[in-house]
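All protein chains but one are shown in place.
Up next is subunit A:
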Amino acid sequence: MIDLAEIWPPVRLTLELAGVTTVVLLAVGTPIAWWLARSRAPWKEAVAAVVALPLVLPPTVLGFYLLLMLGPDGPGGWIAPLFGGRSLAFTFEGLVIGSVLYSMPFVVQPIRNAFAAVGDRPLEVAATLRASPWDAFWTVAVPLARPGFVTGAVLGFAHTVGEFGVVLMIGGNIPGETKVLSVAIYDYVETLQWTQAHVLAAGMLVFAFTVILAMMLLEKRIGRPRP
């Protein structure tokens, strides 16, 4: 009754997208979070606001601008040739860029808070023990901020899995290329394929519950870095 070969590709694509996005988010979001937590620049809250924009912006608005930016004639058009394409719109890479921007606040905020909670003291201690700032960042700040990284990674991954509007705007609906889970569910409903929609929707429900539960348990186990 249910054709797994039909359901599997969007699931796999979604997991790939969320996985790649999470890795990129951690790589890009960590330095931003660090800067936001430690800088005394007066305009840092403005930067924080830009990072947090996707929280309040309709995803379609973000997607619309991205579509313009990433198109061959847009200001971001130069990025596409780097990946060997004409345009990033309607590609997997384009989806990653959109997802990274869209999920950024969910990763940056917890990591920023965790860095702020670590405070100056452990880094000063590390400096008096001969650790360079780079060394202290990796051996003291990051391990102490680990709960923030776990939360950020889980939220970033889960949020990407569930995104719809941005994907639809810049990714479209190309099977195997940009047709992710949430779009697939929408398609099934549109075409009145209720069973398939049920399977995917129920799967998402279980997934979301598992993620939240796992995160709560993890947080409890790791505990706060400082009493």
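Going forward, a residue touches a chain if its C-beta (ideal position, glycine included) is under 8 Å from a C-beta of that chain, and two chains touch if they have at least 3 such contacts; residues count from 1.
Criterion: contacts and distances are computed from a predicted model.
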"HPr kinase/phosphorylase", "Sarcosine oxidase subunit alpha", "Molybdenum import ATP-binding protein ModC" or "phosphoenolpyruvate--glycerone phosphotransferase" - which is the UniProt name of the missing chain: "Molybdenum import ATP-binding protein ModC"
Contact partner of the left-out chain, one of A:A131, A:M204 or A:L218: A:A131
Among A:P9, A:G77, A:P122 or A:G172, residue touching the chain not depicted: A:P122
Residue touching the undisplayed chain, where the options are A:L36, A:A89 or A:L144: A:L144
Touch list for subunit A against the chain that is not drawn: 121-122, 124-133, 135-136, 139-140, 143-144, 146, 225-227
